[in-house]
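Heads up, this is only part of the complex; the chains shown haven't been moved.
As written, the chains take the letters A and B, and residue 1 is the first residue of each chain.
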Amino acid sequence: MKTYAIILAAGKGTRMKSLLADKSKVSFEILGVPLVQHVLNSLKPINPSEKVVVVGFGGETTTKIVGEQAKIVWQKEQKGTGHAVKQAAPILEGKEGCTIVLCGDTPLLKSETLQKLIDDHIASKSSLTVMSAKVPNPHGYGRIVRKKDGSVERICEQADANKEIDAIDEVNTGVCVFDNILLFKYLNNLKPTNAQGEYYLTDLIKMFVDDGLRVGVSLMSDYHEMLGINDRRQLAEALAIMKRNINNSLMISGVTIVDPENTYIGPYVKVGQDTMILPGCYIVGETTIGCFNEIGPSTYLNNMKIGDSNKLICSHLIDSSIGNDNNIGPYARMRGHVNIENHVKVGNFVELKGVTIHDGAKMAHLSYLGDSEIGERTNIGCGTIIANYDGVNKFKSKIGDDVFVGSGTTIISPVIIEDDAFIAAGSTINHDVKKDDMAIARARQENKPGYAKVLRTKALEKSKK
Amino acid sequence: MKTYAIILAAGKGTRMKSLLADKSKVSFEILGVPLVQHVLNSLKPINPSEKVVVVGFGGETTTKIVGEQAKIVWQKEQKGTGHAVKQAAPILEGKEGCTIVLCGDTPLLKSETLQKLIDDHIASKSSLTVMSAKVPNPHGYGRIVRKKDGSVERICEQADANKEIDAIDEVNTGVCVFDNILLFKYLNNLKPTNAQGEYYLTDLIKMFVDDGLRVGVSLMSDYHEMLGINDRRQLAEALAIMKRNINNSLMISGVTIVDPENTYIGPYVKVGQDTMILPGCYIVGETTIGCFNEIGPSTYLNNMKIGDSNKLICSHLIDSSIGNDNNIGPYARMRGHVNIENHVKVGNFVELKGVTIHDGAKMAHLSYLGDSEIGERTNIGCGTIIANYDGVNKFKSKIGDDVFVGSGTTIISPVIIEDDAFIAAGSTINHDVKKDDMAIARARQENKPGYAKVLRTKALEKSKK
């Protein structure tokens, strides 16, 4: 059977208390991924023939996030969920198949749970299947009242609940799957529920039941998945649950996470076996991490490609790649477009940007290397700066293999330093250096006998003024 | 009705296990605020006509914290809570009104709860009202035994509890409000309870009841508020609860806190809507943060004024102000008296102290700027140092607008560099530079052909010795 999906994403989320005029609720992020994207991700394995996102408040923002992943329809007025779904009619009305309707603010829904919903729907030959959950505290939710055959008799809202109903702990999650043709047929007959003229999708349940159409139930195994985000506390709550899910499955697969409560790993991150992650790490984006690495504590990684057997300590690294057997940090920083090969040492207070560093090179301390290439086994002394900017333009430098750059060196790009060259400590280099040559650019040391005393006396005199 | 407050703060807190001779229990801090200050803060909205803090052990320390906020009386001997309250007689005895008596080690008490206590006291026309709480595990607490009219019949201590009493989950919190005139009248008749000659305030309850005075009860809604601090585990427990309270109310107001369990925000901190705080941040003191900022991970802020739309990443910032649209960090540090305007970039491994930085200036890496002023759009190259100290005195420098300071520059204060000047990389600058002038202070580069080889040979020879 063909499947379709409609994601309701038109809400403002007033309780999010945002000041931004074009911030839709579903554009809020968890671990760097917008809510609606989490929902789109959960639909991926289902692979629906059509996906429709209903946007409204902040719709431009939502549309940008959705991109090519689904069709967009606009709900210009906020007239209820029934009205929202109806906006998808131009795309879906009259097509054979079944349609999942879900909210764009439920980031914890798993693909398996959605697949089970469809499977249950088809197996039970229902016209509509409601996803239910058993919750520890059902008060306030719409309760599922079942017929003897297990299908839905009705959904009872809290206001209408007597004692018997109150004892029911199975509730309506709001996610459901419809026979697509019936969905739009009934939507055409849906009447507004209240004085504000709002149309509620849940009203279809009664209409189906009244017309003798089977309304099935599919019970989700973990009620946490139904959590919808309505304020920023729930955003934090959802992140906490997602964090546990992600970290648990990494641990089960062979990753050591020293404290999974204090480790934040995004949903697109991949981590290989025997990698150990110490507390306080925040790892997001399209980051790939190999095996046998030691990462952390307090390391930030975003869009990094990392091979095997590296040590990354207390560092802030983005948009870069690191091979194998490297030592990075503590307090190292990669700003982007850094390509580190193998057996490289990047030590403390070192910043890299737009640099390729070949095998075995070392830059152990207090350096900035921008827009350049560093050869194999080259030693970059402490306090080396590759000045790549003249106030207007950025330039590139190249340093060869087995070069020794002395401490306290400033290299003014563009400069080429050939293999086996030696730069004397404390030099400012603005000309090329040939293979095996030494370059020096510093003043000779002069010692002035007794002059320290003179300076001290002067300084003390100044202090008395 | 006039209200008064007596805060009992004379205890040592033996279980805190401090080695400090003058460390009172109430001087221990939560989120940078002493326990007794938390209690004083909770009294602020009540605005009592008189506040009296009873100090004893470590009283000097407590007195310093209290300052002008309340009157101090000394309890020289530790002779029980009744004796402690009696020390306030010279200030309060005989005055019309009601008096709240509370402990200085209960930092979680909320103003609303205290206000409700007073309101209940007045509404019920009681002579004394006891604050009670319902606790999940009442064992060990004094239980509230109520009369039919809801007033207190007696407080039953655990030792005297039979089965029926044991089942009562409403306990005495120790906080109460008295008719002030009756309080001191009865204190004069209070007898010591035990061989050690201690006078207990709770004994007044029986005396009031026996004399037919009404003793009311005011039930607090959340029993966590009654937590008193007796050891450092409870200090950590109270912090955890306060953290949750503060973070929850910030989230509800529109602040994104990625992980509220791992974010520490002090009680005086203000944060605007749409600001996002990543994990591992510690934000204390009189810090004000505007809207749309992104802060963290792992950022420490203390007494900071921060405008809107800034990014503050992995940094350590104190006693400074930051305008709007600035980019700070990662690994930046402000030591104090820094004033950053707007659109400024302060990059990695940059330390600022006593500096004003005007709009659009950039100091992207590895610099120390002390005691100086940086003009608009000026570019401070990597490795710039403003040396402000001659071993005795500190000096100031001023750098104008649109200046370009090349990398690896040391500026020896005091120096004035005028607008549009250019400092060549690698220079040490100790004289003023005029508008549009270039200053250079470095040696010319000399290349010595083949000399790198010679040096390598020498180094290898040395290594063999």
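Here is the rule we go by: contacts are C-beta pairs under 8 Å (C-beta built on N, C-alpha and C of every residue); 3 or more make two chains touch, one makes a residue touch a chain.
Fair warning: this is a prediction, and the values are worked out from it, not measured in the lab.
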For the entire assembly in this structure file, with 2 copies shown, the number of copies is 3
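As a working rule, only the chains that are shown with their structure count from here on.
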Chain A and chain B: spacing of chain centres that average the CA atoms, whole Å
32
For chain B, which residues count as touching chain A in their complex?
248, 251-262, 273-274, 278-280, 291-292, 297-298, 313-314, 330-331, 347-349, 365-366, 379, 381-383, 390-393, 404, 406-408, 422, 425-426, 442-456
Of all residues in chain A, those that touch chain B in their complex:
16-20, 23, 28, 231-233, 235-236, 239-240, 243, 261-262, 264, 280, 282, 298, 300, 316, 331, 333, 349, 351, 366-368, 383, 385, 387, 389-391, 404, 408, 410, 412, 420-422, 427-431, 433-434, 436-443, 455-456, 459-460, 462-463
